[in-house]
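Heads up, one of the protein chains got dropped from this complex, but the rest are sitting where they should.
Now for subunit A:
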Amino acid sequence: MSSISSRRLAKELREIHSEGCPVGINLIEANDYAKWLFTIEVMGDSVYQNEKYTLQFRFDSHYPISSPAVQFVVTEGREAPMHPHVYSNGHICASILGNEWSPVLSVVAVCVTIQSMLASCKKKERPRDNDSYVRNAPENPKKTQFHYDDDTV
């Protein structure tokens, strides 16, 4: 029997291929069940107009029981969006990626949530502790215990 993560990811991938991604979200790489890449654009009026970001998902064998490691790609000239919950190393401070992760969420649902997090942003700025965080941050954002204190951003 294949692992629970590949069973589930195979189904999610089939659905993406048959039904496509929501507007502004595109799958650009899914060669295995370890890492997928998407591009994200915010549609309509927003501070991120005409900007495109790359979102990376990494899965362990316990996905979807355990959350995927999700971050923006910041290599090869790509940057993380300026956002109060997005660090310049691409890490994202969002409770659904941490202690409020639920297996009811799918990869596409996470993309949509991140897209709407960007869409509702009024002012481009980095988190206040960006420098100190980025200096000490682990490579994998899942190793960080974020303190979620603001649901309104």
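Structure notes:
What we mean here is this: a residue touches a chain if its C-beta (ideal position, glycine included) is under 8 Å from a C-beta of that chain, and two chains touch if they have at least 3 such contacts; residues count from 1.
Just so we're on the same page, contacts and distances are computed from a predicted model.
As stated in its UniProt record, the chain not included in the shown complex is "ubiquitinyl hydrolase 1", which appears among "ubiquitinyl hydrolase 1", "Down syndrome critical region protein 3", "Mediator of RNA polymerase II transcription subunit 7" or "Chromatin remodeling complex subunit". When the omitted chain is restored, the residue from A:Asn26, A:Thr39, A:Ser88 or A:Thr144 that touches it is A:Thr144.
Mapped onto subunit A, contacts with the missing chain fall at residues 1, 3-4, 7-8, 11-12, 15, 62, 64-66, 84-85, 93, 95, 99-104, 106, 127-129, 133, 143-150.
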